[in-house]
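Heads up: the structure comes next, in structure tokens.
The block that comes next holds chain A.
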Amino acid sequence: MNRTLNVVRMQLVNRATYIWVPLMVLGGTIVITLAIFGLIASNGNVEVDMFGGGAQAPLWYFAVVGVQALTLTFPFSQAMSVTRREFYLGTLITAALTALGLALLFVIGGFIEEVTDGWGLGGYMFRLTWVWSQGAVVAGLFFFSLAMLFFVVGFCGATVYKRWGNLVLTISLIGLALLFVAGLWLIGQLQAWPEVMAWFGSLTPISLTGAMLAVAAVLAGGSYLMLRRSIA
Partner candidate 1 sequence: MVEEGRPLFLQIAESVEDSIIDGSLSEQDQAPSTNELAAFFRINPATAAKGIAMLTDKGVLIKRRGIGMFVADGARELLLGERRAAFADRYLDPLLAEARKLGLGPDDIARLLQARATTTTTEGTAR
Partner candidate 2 sequence: MTAVIEVKNLTKRYREKTAVDDISFTIERDSIYGLLGRNGAGKTTVMSILTAQNFPTSGDVRVFGEAPYENAGVLRRMCFVRESQKYPDDATPLHAFRIARLFYPNWDQPLAERLIAEFQLPVKQRIKKLSRGQLSAVGVIIGIAARAEITFFDEPYLGLDAVARQIFYDRLLEDYAEHPRTIILSSHLIDEVSNLLEKVIVIDGGRIVMDEDTESVRDRAATILGDSAAVEAFVAGREVIHRESLGRVTSVTVLGALTAADRAALAASGLDVAPVSLQQLIVRQTQHAAPADEGALR
């Protein structure tokens, strides 16, 4: 357990990767979004609340972190005589801690927006109505699982690459895309769009959180199985 915790410390040694850059990305997005809100608001009386998608920016960065956790830190962990299991658990724990931090910031941002009525501009990037429809805790959990999902997708993709190489990874991605398109076609064929839309409408944050965590768990489990046979 001690060595696993040391993996966490190893990942955090370069504080930039897991702390400063996500904060900078978030900070940057906030500034840009606020500027946009300000511009729109100053153009005239806005009746409707504005919603910006800025909160997602750190998530994409987090997916990249997931990739690099494997491509760059895994080989070094091997040189440090760390087992694959210790590396895997330690890295996931680090990701979870960071995701937790991001989720907390997301919730705090939401509270700020609630209190200031949207930064005094009626603009919201954290307190997105649907996400907060079941309360702050669920909103936090939602954002946490979204962040973990992004991380694990990056990590898993990189593990496929390490284990089987470029070709297999590309084929998998194309395969997934084809499956998705096939799914859309099938829905069309069965004229099931109304049902699909209804189902989407009935989704609650908690159910989507559950789904995301389930997918993340599956991808994470698969990553571990592949990691066990990967060569740095």
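Going forward, a contact is a pair of C-beta atoms (placed from the backbone, for glycine too) under 8 Å apart; a residue touches a chain by one contact, two chains touch by 3 or more; residues count from 1.
Quick note on selection: all candidates are chains of the complex that A comes from, given by their letters.
Everything numeric here is computed off the predicted structure, so don't read it as measured data.
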item	value
Candidate touching chain A in this complex, from 1 or 2	2
Residue numbers on chain A that touch candidate 2, as the complex places them	3, 6, 9-10, 13-14, 16-17, 68, 71-73, 75-76, 78-86, 228-229, 231-232
